[in-house]
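All protein chains but one are shown at their positions in the complex.
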Amino acid sequence: MRSDIFFLICLVVGCALYGGVVVLGNDYIFFAGYVVLQYVVLATAWNILGGYCGYVNFGSAAFFALGAYSTVAFYRFYPLPIPILVLIGAVVSGAVGLMMGYLTLRLRGAFFAIATLALAVVLETLVVNWDYVGGSRGAYIVRPETIAPFGPYIRYLFMIMLLVAIGAVTVARLIERSQLGYGFATIRDDELAAEALGVPTLRLKLIATAISGGLMGMAGAPFPYYIGYLQPATTFGLDYTVNSIAMPMIGGTTSWVGPLVGAVLLGSLQQIATVTISSAINLLIVGLLLVGFVIVAPNGIVGLVHRYIQHRPDDFVGRRRVGGEATGETTGSVP
Amino acid sequence: MIFSFDLLINALVSGILIGGFYAAVTSGVSLSFGILDIVNIAHPAFIVLGSYVVYALNSSLGLDPILASIIVTPAFYALGAAIYQIYYVSFEKRGQESLRGLAFFFGLLFITEVTLVLYFGVDYRYVEASYIGPTWHFGPLDIPLRILVPSLVSLLLIAALQLTLTKTFVGRAIMAVAQDQLALRLMAVDPIRIKRIAFGISIATASLAGAFLIIIQPVEPSVGREYIGRVFAICVLGGMGSLPGTLIAAFLVGVVESLTATFYGPSWAPAVSFGFLLLTLAVRPAGILGR
Partner (left out) sequence: MTALLAIDNLGKRFGGFVALDNISFTVKTGERLGLIGPNGSGKSTLVNCICGTLRNERGSVRFNNNELGGTTAHQRTRLGLARTFQLPRPFASLSLIDNLRIPLLYTVAARGGAHHGHPIEARSAELLHEVGLESKAYRLPRELTQVEMRKLELARAMAAEPKLLFADESMAGLTHSEVEDILSLLNRLNAQGVTIILIEHIMRAVMSFSQRLVVLVSGRKIADGDPNDVVRDPEVERAYLGQ
């Protein structure tokens, strides 16, 4: 299926989803749905660097927060429409991702992972000490009550995040099926051999980091309007990081489907748990699921489904033509 | 920025003392990451776990914290051995330790922290001991005993570890397993068993480090997070698996953090070690005394 057709189908599904929630009449679902969609973006973004390339980023929260804080910075200066802020968030976080990659991607995967953690803390410290965006006291954003033609403002935010999520998933799928996707896979499988065969690994990793960071920034850009009061501690919170890792790992890292499945399932679960139980137990469940899946089902839910359908031992099943037909363009065993 | 000699000398000394403590905290990671190449990002969480265990024994039985930590060391050792076994069977054997191993330990970090929150709540906890209150004064120098004592015992711990690694058979086998597993097998030593022992020791140090931590400062479940970067920064800076290197790096980080906090304000201090880490990784990944 070609990517533009996929994108259109997603738009249609998205509109139907939006319409469905409107019909349900409970605006709380928009609030909860926004968070789930936000995680779809974060999980998909993380997976581009983590699942496709094999480089674990422990700094997702920082890229998310950068998007949020660039919104705050512009808000203080001149309030811009959110779609523009989303693009700005993408650029800021993408640029920082690129810079971070340039500093650290020559290192082995483990060092890269630790470096991302370090970067996240450095960024948080910088923001905490930057009074213009409120520093540790936090920043207030005044959110309009309503906005035409959506009505309640939350519906507008939901729609924006829905579009960003559709965009993220389309980008991920596009990458997967392109030459870039093959290159990423070789980096994950055997970086040394990839270099020896002509793959410009550093350049590709930088591209992955920039795209991944940029998408996370897009997820963060509308956040100040959603939450109203932005605090560094929560915005840079490890909760975003652990979720952006757990969701793809639980859903499945080899294709764009995994992060989507993981985000929807885990995100919804957490929304329910936070309301009914407590946010601490919430995180405990995430941690347990992450550890459990990583041990027992390394290819996530998608991997389990494949195993069930094909009755084969748990393969590195995924996008490529395993047991398929040769056609003119790349197709995968996942639509 | 108010500069005074008194401030400077106090900052330096407290930095060095804290550095000693940091070395103890990092020693476990020097073993697991530096020597065994296992990225146990959950190590600080185990240290906090150690703090809470010590707290429980101290508040209910009145045991001296350091003594209490020594008593529970075998339990922590067993925990470490068990974790390594799971890690080995699930990841190392399958060759998937890079992505999934990291995720595994990250998950453990969360599980540990949240379990502590559920069991003990988010209030700060502290321990009582005879050396926690007093401060020694030497002219302009103020040395709180609650920092001095853990720092000195930390040095003892480092010394003991170094002796173990260099003088005992098991210790040397641990150093060897990092370099040549095949040779080890040919000497009829099971590398997996050696690694399990090493990882067990690594987590055992967490119980002691936990006691030091809660003596120095009150503890709540998420304090481990600020140590993640510190610990790996010191480990990398010190040269991955070199305990003397870890010690030097720990002193360095302790002093720079202390000076930063004193003269620029404590809100900048977390960035110090992480900044160090980034710098080291970018410039000289082999560290100060690198292999």
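Each chain carries a letter (A and B) given by its place in the written order, and its residues are counted from 1.
By definition in this document, a residue touches a chain if its C-beta (ideal position, glycine included) is under 8 Å from a C-beta of that chain, and two chains touch if they have at least 3 such contacts.
Given the structure is predicted, the values throughout are model-derived calculations rather than measurements.
> Looking at the whole complex, which visible chains does the left-out chain touch?
So, spelled out: the chain left out of view touches A.
> One chain is left out of this view; which of A:Thr186, A:Ser212, A:Thr241 or A:Asn282 touches it in the full complex?
Selected residue, touching the omitted chain: A:Thr186.
> In the whole complex, what residues of chain A lie against the chain that is missing from view?
Chain A touches the chain not shown through residues 179, 182-183, 185-186, 188-190, 192-202, 254, 315-316, 318, 320-324, 326, 328.
Note that only the chains that are shown with their structure count from here on.
> Measuring from the mean C-alpha position of chain A to the mean C-alpha position of chain B, what distance in angstrom results?
Comparing mean C-alpha positions, chain B is 32 Å from chain A.
> Under the touch definition given earlier, write down the residues of chain A that touch chain B in their complex.
Touching chain B: residues 50-51, 54, 56, 58, 103-104, 107, 109-111, 113-115, 117-119, 121-122, 124-126, 128-129, 136, 188, 238, 242, 245-246, 249, 253, 280-281, 283-284, 286-288, 290-291, 294-295, 298 of chain A.
> Within the complex, which stretch of chain B touches chain A?
Of all residues in chain B, those touching chain A are 33, 37, 39, 41, 86, 90, 94, 96, 98-100, 102-104, 106-111, 114-115, 117-118, 225-226, 228-229, 232-233, 236, 267-268, 270-271, 274-275, 277-278, 281-282, 285.
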